[in-house]
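Have a look at the structure below, then the notes.
Apart from one protein chain that is not included, each protein chain of the complex appears where it belongs.
So, chain A:
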């Protein structure tokens, strides 16, 4: 008798348990189906409970990263491809198309809200301010990454020039591109970051990409770079920066367009 021979009785029991096992496993998998769908929509109890973890995640990241820890920067050799555009890549808005036709000569960046000195800056004025160039990795919430060289004006300089009032807590970005349509009209992209990220040394208002002017698909004439967060926190087609003290008047109240659609406000992971 060979060592590995299995008795006939035994074979039946093995077949039985394999059948039982696959049934059991598929039962567990099937229960994943749509059993939780209704509990997970924005505003439902379970969803709100689970979202508490977002606050914990945010505080843990703030605690560990502190104010000024820098995102990794890369070398020219790491720039192997054009920056991948995502979201809106060619705004269909008349205002935007008008500004683009004139190569953004009439475009201004407005700085308003809780500031002492509201500003209206042309592209030349922004470009004449001290600039920062950084080769960083753009991480999309979807999972992909792309390394590119960004040139722009540190947001902190613009904020200093406008003199932020003490009650201001967030910087809200207003954009020219329509991301969505609702019954009450077109929704243009919007988002917020707090003043810690706004004053982070790598947070810039970028007008240059890989040594050239920022192309339309990547957000011309101006987009934000917030290097310790994911791509949805870096609005494109910027035209207004508003200092606010909360999210009450920011879209649906969760701090940004994607946040109103279920993304976490702090996109650090």
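Worth pointing out:
Here, contacts are C-beta pairs under 8 Å (C-beta built on N, C-alpha and C of every residue); 3 or more make two chains touch, one makes a residue touch a chain; residues count from 1.
FYI, contacts and distances are computed from a predicted model.
Missing chain, UniProt protein name, picked from "Peptide/nickel transport system ATP-binding protein", "Cell division protein FtsW", "Cytochrome b/b6 domain-containing protein" or "Amino acid/amide ABC transporter membrane protein 1 (HAAT family)": "Cytochrome b/b6 domain-containing protein".
Among the residues A:87, A:215 or A:268, only A:268 touches the chain that is left out of the figure. Where chain A meets the missing chain, the touching residues are 3-4, 6, 10, 14, 17-18, 20-21, 24-25, 28-30, 32-34, 36-37, 40-41, 47, 50-54, 56-57, 61, 64-65, 69-72, 74, 78, 80-82, 84, 137, 139-147, 227-230, 258, 261-264, 268-269.
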